[in-house]
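All protein chains but one are shown at their positions in the complex.
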Amino acid sequence: MSLTDLSAVELLDRLDARHVTSTEVVQAFLDRIERYDRRIGAFLRVDREAALDQAAAVDRKRQAGEALGRLGGLPVAIKDLLATQGEPTTCASRMLEDFRPPYDATVIARLKAADGVILGKTNMDEFAMGGSTENSAFRLTRNPWDTTRIPGGSSGGSAAAVAAAMAPLSVASDTGGSIRAPASWCGVVGLKPTYGRVSRYGLVAFASSLDQIGPLARTVEDAALLLEVLAGHDPRDSTSVDRPVPNYTSSVGRPLERLRLGIVPELFGDGLDAEVAAAVRVAVDVYRSLGATVQEVSLPHGKYAVATYYIIAPCEASSNLARYDGVHYGYRTDAQKAAARLEAERKALEQAGDRAGLDNLDTALVRMYRQTRSEAFGPEVKRRIMLGTYALSAGYYDAYYLKAMKVRRLVREDFDRAFEQVDLIAGPVTPMPAYPIGEKVNDPLAMYLCDVYTACTNLAGIAGLSIPCGFSSRGLPIGLHLQAPAFEEERLLRGAAMYQRATAWHTRRPSLDGE
Amino acid sequence: MPISHQQVTRVSLLGRLLLSEEETETMTAQLGQILTYMQLLDEVDTDQVEPMAHAVEVSDVFRGDQLAPSLARDLALANAPQHDGECYRVPAVLGDA
Partner (left out) sequence: MEFEAVIGLEIHIELNCPTKLFCDCPNRPGDEPNRNTCPTCLWFPGAIPRLSQAALEKAALLCLGLGAEIQPRNAFDQKVYYYPDLPKGYQLSQAHLPLARGGGIEITDENGKLKRARIHHVHMEEDVARLVHEIEGRTPISLVDFNRAGVPLVEIVTEPDFSTPHEAIEFLKALRAQVRYVGSSECSMENGTMRVDANISVRPRGASEMNTKVEVKNMNSIRHVGDAIAHEIGRQSASVQAGEAVTLHTRLWDPDKKVTLPMRAKFEGPCIPDPTVPTIELSREWIDDMRSRLPEMPATRAARFVAQYGLSGEEAAFLSSDPDTAGFFEALTAEGIAPRMAMHWLATQLLPAIKERRQELHNAPVTPGRFAALLRMLSQDQINANAAREVLLRLFDGDQPPAAIVDACGFRQVSDPEALGALIDKVVDAEAAAVADLRNGQGKAMGFLIGRVMQASGGKANPKIVRELLGKKLEAIL
């Protein structure tokens, strides 16, 4: 059995028992990246030397008998929107292609303090906007289970890396399903914590009231381990909550007695692929067999989640991305070319005697901004900026943004009511298994509709997780979505783990070329 | 038609984007489709509902105002597209807005 076949917890046992060194572990994953990532495309950057140096440093500490952090030399892949000091943090965008933050995100600092080894930065949809990772400016990531298909997004690189055993753990982000959807399409475990559970300091913001950082791993226990390291109050993030972090790893093994599991019948409608529906129902039956009671609960505003999310998120994004103007960091257009083009336009307008056109012609500064942003942002980012800017413009604010914020509260209240009757809510993660590359990239609405089951979790600010629960007839992974009330990650993990212990879906591996 | 060609052009200026003719065409169609879908929200009665601007009900989070070292200037300028060692350089903004 290869080291890369082991879970993070298993690796940690071997590391602690000194059966293996961190250097050997990291080397094994680096070799696997070397072998497979040309085809899969999960990583944007791997710094072999730096990773091995970090591993060697941990090994030295262990040799010297020093106390080690919780991750004890385990390698972790990082989604490229978390600031890593001195290293490029690109968000898969030309806008930040050369950007090196002078500081570490809080979660990165915690990873390092826990003696995690950073393997590299993973691919994603540009600025976390997208559901397939096809919107990366730099490369395509393929689903390891079928490389003609998307791995999901926006954390596609992280999910593919873990699925293909190129990393045992990954840290990523979820704004409307960006951890859970790729996790379900790649057959791994992905968790979005409650908003405020993990510090967002150093997370490049997409939608500040929805973004949350979370773990991706092959098992629930591994996710629990990583969450324990990431979670906790941070004075540098005013939205992080000052609540103690439970010992997720020690409680995860305890099943939930008398678990009340809720399912939402409205979700099992026309839009849901039959095989996904079937797999989820089977999973619910597994819970019954474990002693859970299953009831129907209603989330009446669930069907408005996509519309609500796709107003709020682009609105917040349009202001979060206003900082990318080429002034003090990031890409800037060639000012001379911009000026020359502007001059040509001016001449043309003068010749045509177009006074109005001349009055409205961009100034040099405005043109620099427009050209910088247009050259450096991809189409999906532009679309969302346009959508957000439009929705917030004069006359539309009430109809769109204000309205969406109100519906958001109703979505939250739906969950509050539902959780009075049940402990966890189960359902599908995505309406279908992974679709072919290119199928939806030019059909934004179709892509947005894939978030129908996951966006509500972010709107309500509660916790959600995806765990493998089956495969389609084409051999594509299907995920089970579990949602828990705010700050009940412990319950969520215990509930997921009890399912995992009763099933083997999570043990299947994609067969990669040449394997 | 939920959004017109002209509106798309106007919004592109507000959002500091520059769209080609082709992009404007595509954007108009796509945004139109999306905005039509958004009309779904008109079904929801939100008369008595408070908007939810914050994801978590936290209030009064303050910083203790301890002076902390600033970023070394060269580090701050390191990511600047253009600078002169002291300040960031941009095309003139005289009389510009």
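Residue numbering begins at 1 within each chain, and the chains themselves are lettered A and B in the order written.
The rule we apply is simple: a contact is a pair of C-beta atoms (placed from the backbone, for glycine too) under 8 Å apart; a residue touches a chain by one contact, two chains touch by 3 or more.
Since the model is a prediction, treat every value here as computed from it, not as a measurement.
Asker: Of the residues listed, A:A105, A:I150, A:L342 or A:L410, which one is in contact with the missing chain?
Answerer: Going through A:A105, A:I150, A:L342 or A:L410 one by one, A:A105 is the residue touching the chain not shown.
Asker: If I consider the whole complex, including the chain that's not displayed, which of A:A55, A:A183 or A:V204 touches that chain?
Answerer: That would be A:V204, which touches the missing chain.
Asker: With the full complex in mind, choose from A:V9, A:A56, A:L140 or A:A322 the residue touching the hidden chain.
Answerer: Final answer for the missing-chain contact: A:A322.
Asker: For chain B, enumerate the residues touching the unshown chain of the complex.
Answerer: Residues of chain B in touch with the missing chain: 13-14, 16, 51, 53-55, 58-68, 70-71, 73, 76-77, 79, 84, 86-97.
Asker: Would you write out the residues of chain A that touch the absent chain, in ascending order?
Answerer: Chain A touches the missing chain through residues 81-83, 89, 91, 96, 99, 101-103, 105, 200-205, 208-209, 235-239, 315-316, 318-319, 321-325, 327-329, 363, 365-366, 369, 389, 392-394, 397, 401.
By our rule, only the chains that are shown with their structure count from here on.
Asker: Chain A to chain B: how many Å between their CA centres?
Answerer: 21
Asker: Can you name the residues of chain B that touch chain A in the complex?
Answerer: Within the complex, chain B contacts chain A at residues 3, 7-8, 11-19, 23, 27, 30-31, 33-35, 37-38, 40-41, 43-44, 46, 49-56, 58, 61, 63, 71, 75-76, 78-82, 88, 90-93, 96-97.
Asker: Mind pulling up the chain A residues that touch chain B in the complex?
Answerer: Answer in residue numbers: 98-100, 102, 194-196, 209-210, 235, 238-239, 241, 301, 303-304, 306-308, 310-311, 318, 322, 325-332, 335, 339, 362-371, 373-374, 377, 379, 382-383, 385-390, 393, 400, 402-410, 412, 444-445, 448, 461, 486.
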